[in-house]
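Starting off with a structure, shown below.
Omission of a single protein chain aside, the complex is shown with its protein chains in their original locations.
So, subunit A:
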Amino acid sequence: MRNTALAPDAPETFEELVEIGTELKDAGDTSEVLAMAVGQEGEPFRMNALFTSAGGYLFGQDDTGTWDPTDLGVGSDASVAAMEKIAEYGEDGEGVLRRSIDVENDANLFYEEEAPFFVAGPWNVGDANEAGVDFEISPIPGFEGEAPASPYIGYHAFFVTEGSANSALAQEFVTNYVTSTDFILSLYEADPRTPVQNEALESVSADDATIAAIAEAGADGMPMPSIPEMGETWDPLGQAQAQAIAGGDVREAMEAAHDTIAEQIGQ
């Protein structure tokens, strides 16, 4: 999200974002360059956009896009280099990314116009509208000359629990009703999130510019790896990223996280 009164044009690169934000901060218009939650424990979910842009990866993928849990990339040279690049903007560097900005205060920094940019999610749109800030949604910019930033794309899915009661009706519902455009549209009406079906998305985007912008911002995004091993990465990776932001030894932190995750997933 970008405060259009402070920053009229969407930055193309992360460097440009930092430059615009720093100018505003130096001029005294804002107190922060960017509201991006890091927190004491790290926020790997939000960090993924910058992490992937700088070349980091969590798990390898084969040609068909299937995740390979045996190819854990947290401690790889590419991931360490990526976090080292990000750490340049950390507490010992530019001071744009700091642990004191967390999921509790990041949104308020943006709503109170203390930060011109905000790494946000669709869940922030309602509050942002209420806060009365003029904002626009654009993709998270990647680093100059590097890969595009890939934020995680979250989506809701329906599962039928194994051994559940009424499984026949539940399966019928999931296979033959959940997939219908009308149903997806009624979900959107109940809770205005970006529809996950192209036809529904097109019909909603025509009327709802926010939804269209969110869909566009997610064009380079990646679905979160849907393998059970993914769940073991959050805590160790977050801590390593927080340490990198704090100015600690990036390689040491990432390799320690790698070892912890590897042990948890039995490698």
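Note that contacts are C-beta pairs under 8 Å (C-beta built on N, C-alpha and C of every residue); 3 or more make two chains touch, one makes a residue touch a chain; residues count from 1.
Going forward, contacts and distances are computed from a predicted model.
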| item | value |
| --- | --- |
| UniProt protein name of the chain not shown, from "Maltose/maltodextrin transport system permease protein", "Acyl dehydratase", "2Fe-2S iron-sulfur cluster binding domain-containing protein" or "L,D-TPase catalytic domain-containing protein" | "Maltose/maltodextrin transport system permease protein" |
| Selected from A:Asn166, A:Ser180 or A:Asn198 as touching the chain missing from the view | A:Asn166 |
| Contact footprint on subunit A, counting only the chain that is left out | 40-41, 98-102, 104-105, 162-163, 165-169, 171-176, 228-232, 234-236, 239-240, 243, 246, 248-249, 252-253, 256-257, 260, 264 |
